[in-house]
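Input: one structure, supplied below.
For this depiction, one protein chain was excluded, whereas all remaining protein chains were kept in their positions.
This part shows chain A:
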Amino acid sequence: MEYDLTQKTLPFLDRHLIYPLLQFLKGRGVYNDTELLQLEYDLLKDTNMTDYLVELSKELGQNDADLQAKKENVVKTLAELEEATKPVFEVLENPEVVSELKENKTQNQALLTSKYGLSVEQINLLYKFGQFQYNAGRYQAASDILYHFRALSTDPELVASATWGRFACEILTSQWDSVLEELGKLRDSVDSRSLDPQQQLHQRMWVIHWSLFPFFQNDTKGKDALCDLFFSSSYISTIQAACPWILRYLVVAVIAGGHPHTASVFQKRLKDLVRVVGQEEYEYQDPLTRFVKSLYIDYSFEDAQNQLADCEKVLKQDFFLADSADAFLESARKLMSQVYCRVHQRVDIAQLSQTLNLSQEQGEKWIANLIKDSRMDAKIDESDSTVILNHPSVSVYQQVIEKTKGLTFRSSQVLNQGVTI
């Protein structure tokens, strides 16, 4: 499959996050199923999900002796870790302790060490335990443990690492609200921490890829948040510099994201999107970006229409986008007819429906709805089967009034802001 991005995105995902992607690819006919199975096995080989691995190896017809040994080992380690972290949990379950804990972590630590005999090593064991649970596929448990760990630990490295871990756990357990919360924390830490630029770039790329999960598997609100994140200046430059294929998701997010905001926000995003797509044309192209380009840069409706047909295929094959395919196509058609109507005075309904991949009757309905929704100054001429669009020229007075209307308000806002500063 020409436009499959799995291979590009895999290096930026955690192995546990890759797993759903592989599941999705199975039976899509893009890759060989046995290869996928093998890949899945290799992927999970180093994890602690032994039961599942045994099943997999059976499917692949491999010897599972090693796995049995490993399984025992895992169980043993798990018991050990559980034993070791017991005191920590005991302390934490004590309501007295919770009430005593304060904002300041260093103080907390001192308190715990002196009063309850919890050493830093014990707390760090918590981290290990959490990681182990995560590797074993028990995400909920891992998430809880890491949550506690983060509250107690003062080591910034480990805390950052724990945040990543929790982020993954929440994604895998589909706790979207806490995912967004974790994402916010991650963003802060990535942006604020004084990493060297390359490391920061890498971390941003991880954030970008990981956040595809919450944003696309969530409802439309997710797409909106995704736009906010990806269009922020540091992230858009990361996308442009290091992972231009993300543009596909951005295109879908903008176009299929609906228009929850005012039209101006949408227009601004669209403008940014068109610019970025145009700039990165030489580095990344797929039907989706080409659609944007032919509609908004070349104004070639024929091309746009052709690309739209391809888009559907691409969308259906993409793990993240499959659910948004319909919304995207619907929105794309709308945008296309909007632009179409903007430059045309008289449109043949038959031709328009063809352009939109609709039957004539559907097309007429579509047009009628469009006129109603966007309150265009347009009429359908039934006998001629055309739509007549009026483009009244705005008088100069109107123009000047329009332009200067908001100025007083804006100025007073500026003044307010100035005063507060």
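Everything below uses one rule, namely that a residue touches a chain if its C-beta (ideal position, glycine included) is under 8 Å from a C-beta of that chain, and two chains touch if they have at least 3 such contacts; residues count from 1.
What we mean here is this: contacts and distances are computed from a predicted model.
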When you check the chain that is not on display against UniProt, which of "Os02g0296400 protein", "Nuclear pore complex protein Nup85", "Eukaryotic translation initiation factor 3 subunit C" or "Vacuolar protein sorting-associated protein 16 homolog" does it turn out to be?
"Eukaryotic translation initiation factor 3 subunit C"
Touch with the missing chain holds, among A:154, A:237 or A:267, for A:237
Selected residue (touches chain absent from view) among A:154, A:279 or A:374:
A:279
For chain A, enumerate the residues touching the unshown chain of the complex.
197, 200-201, 233-234, 236-237, 240-241, 272, 275, 279, 282-283, 298-302, 339, 342-348, 351-352, 384, 386, 389, 391, 393, 395-396, 399-400, 403-404, 407, 410-411, 413-414, 417-418, 421
